[in-house]
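Only a single protein chain was left out; the remaining protein chains are all shown in position.
By written order: A and B. Residues from 1 in each chain.
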Amino acid sequence: MNGITTALEFLPEILVLAGALLVLLLDVVGVRRLEAFGGVIVAAFGAALVAILADLSVAPFAGWSTLPAGSLDVGPVGGSLYAFTSFGLVFQGIFLSAALLVAVASLSRTSNEKGASVFYALLGIAALGMLLVAVSADLIFLLLSLEVTAISSYLLVGYTRRESRGLEAAMKFYIIGALSAALSFYGASLLYGAYGTTSLAVIGHSYPSGGLGPLAIVGYAFLFAGIGFEVTIVPFHAWAVDVYDGAPTDVSAFLAGGTKKVGLFAFFAVFLVPLLLIGGGAATASGSFRDSLQILIAVFAILTMTIGNVLALMQDNMKRMLAYSSISQAGYMLLGVAVATSAALTGATLQIFAHVLLKGGAFLVVAAAAGLGVGPMIADWKGFGHRRPVLGASFALMLLGLAGIPLTIGFVSKFILFAATVQAEGLFLWLAIAGLLNSALSVFYYARVLRTMYAESPEGALTPTEEVRGLAFDGLGLGRAVAIGAAVVAIVGFGVDPQPLVQVMQAAVQHFVTLGI
Amino acid sequence: MTLDPFTTAGLVGLSGALLGIGLFGIVTRRNFILLLVAIEIAINAAVLNFVYFAAFASNPSSGLNGQSAAIVVIGLAATEIAVGLAIVLALNRIRGSINVTEATALKL
Partner (left out) sequence: MPLLGDSQVSLADWAFLALGAVAVVTAAASLLVRELVHTILWIATFFVALAALYFLLEAPFLGVLQLGVYAGAVTILLLFGVMVTRKRIFSREAATGLRPAPIAAAGLAAVVVGAVAVEVGGVAGLPSSPQPYETTSLSAALFGTYGPWLWLLGLVMMAALAGAIYLVREGRE
């Protein structure tokens, strides 16, 4: 009975794991078709997403929940390794949307490509690691789940084993990932030394009474650096551009839209609990510690935004420009952590979801364009808007969304985030001003791409570099067309009517603030 | 936890020195095998911390928590080495070089 309850609690994870195992099994028995592997993983991701939405009681799946009744209304039990919270479930939904977009888009890659089974199996395992990060209530559980995702993503980056670019990016990613793991585990070991446990809930609750010793402070500093590498906080950001640039573009979409967000959730879980709890029932001494921690994170947020934006302005390569803009977006999300009110957290969560759709979608369009024969430089996109009106318009919409133009989800998330920052008053007013200035700055490089795409006329003819599977959609491929189309619909849909999405996220953040991770 | 502050400083000095050597290696060494060695040294610093703090934990369940963590981290580090070697072998086959600076355009 206990085993069945656990299995039902972990239903989404089990579905994804079963998908990954089935793909490897199909490979062993001799199936070689990309559609078979892709179909299994897409089905597994889709079923898991339905299970998560059901657990969150989202219509029309409400009532299908497999969690024991009322289990979302209690906080994590001290000492338990994992906990199901509505905040975690919302993030599971975000992670799975990213993975699902990439899985669908990859269906239209070159036919009978070698390694399709390994690609989809690793995508499944990486997604599984992401799901597990979102339920962790223990430091070691969290870091191990991060490693599941990390190790699968090194291999995903290098899975085109005949191209040295991908393998070089994989090597660089691996070195940075191993460095980040070493720093994180060292920090975790110091926290264990300070509190005698690795349970996040117990560690978080020891603050008000026990305070922070030197061991704990140094431990948190190491964890900040280790997780900072994953989230690409400046000064731990330099690797991301090379890796996103060198990886196969489908995988870049997964890294920017998916694995980076996992690091952000880890950041929330490790750092927000002390921030919120100390602020909760605190003596004045720990209150001042909270203030200085907030200012520290705010400084990192501003640095990350500004440096990411300035470097993005100077890029001539499309993927590198998107990668730097991705770094600056991490700064906006950190802003929510620094402010640490429930409104700001709602904004940050929305921003993360928006970034999955906008940046993940943009990388998918770049992948599709590369298949159509567009070169890697921004100048190669000359007249793309005239050449491919629909695809060009989708890309333009995504860039406008990233810049925060109204009627896209990017506007909604930035609006809520900045409004919450202004409401927090005091020093945070400056934070909001810095954020707005950065948003204005980012408009420049997005506008530059738009001008190249629309104001300049195309030169020469494009020669497609890829053969496309199945229904061609004018050389685009069915999978990519569906994935990009779904992203566009979600960007506009949630941009015009954000209310349902905002309500779910507000409720989840409220749970998180009152119950903890 | 009843840790003697004096000896804790000594332990953190030892594991900190090991972590420092590992990080130094990761930053300065360009040969991939040496990078793997440096990564192992850095992770072993964390394992040493877990074992030490577990040995002087205030109660048995806390100590077992640390020792279990040490076991899991040892397993994880060994797996990471295997993945690193796989990447380096694949790269070696197509490029004939396993030096990081030769293989990548940008420095770390």
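Please note the rule applied: contacts are C-beta pairs under 8 Å (C-beta built on N, C-alpha and C of every residue); 3 or more make two chains touch, one makes a residue touch a chain.
Predicted model only: the values in this text are computed from it and were never measured.
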Of A:Gly129, A:Gly204, A:Gly360 or A:Pro498, the residue in touch with the unshown chain: A:Gly129
Interface with the undisplayed chain - residues on chain A: 17, 24, 79, 81-82, 114-115, 118, 121-122, 125-126, 128-129, 132, 140-141, 144-145, 147-148, 151-152, 154-156, 158-159, 161-162
Contact footprint on chain B, counting only the chain that is left out: 3-7, 9-14, 16-18, 20-22, 24-25, 28-31, 33-34, 36-38, 40-41, 44, 47-48, 51-52, 54-57, 60-61, 63-65, 67-72, 74-83, 85-90, 92, 96-99
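The rule is short, and it goes like this: only the chains that are shown with their structure count from here on.
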In the complex, chain A residues that touch chain B: 140, 144, 147, 151, 154-155, 158, 161-162, 164, 167-168, 170-172, 174-176, 178-179, 181-183, 185-186, 188-190, 192-198, 215, 218, 238-239, 242
Chain B residues touching chain A - in the complex, by the definition given at the top: 1, 3, 8, 12, 15, 19, 22-23, 26, 32, 35, 39, 42-43, 45-47, 49-50, 52-53, 57-59, 62, 65-66, 69, 72-73, 76, 79-80, 83-84, 86-88, 90-91, 94-95, 100, 103-106, 108
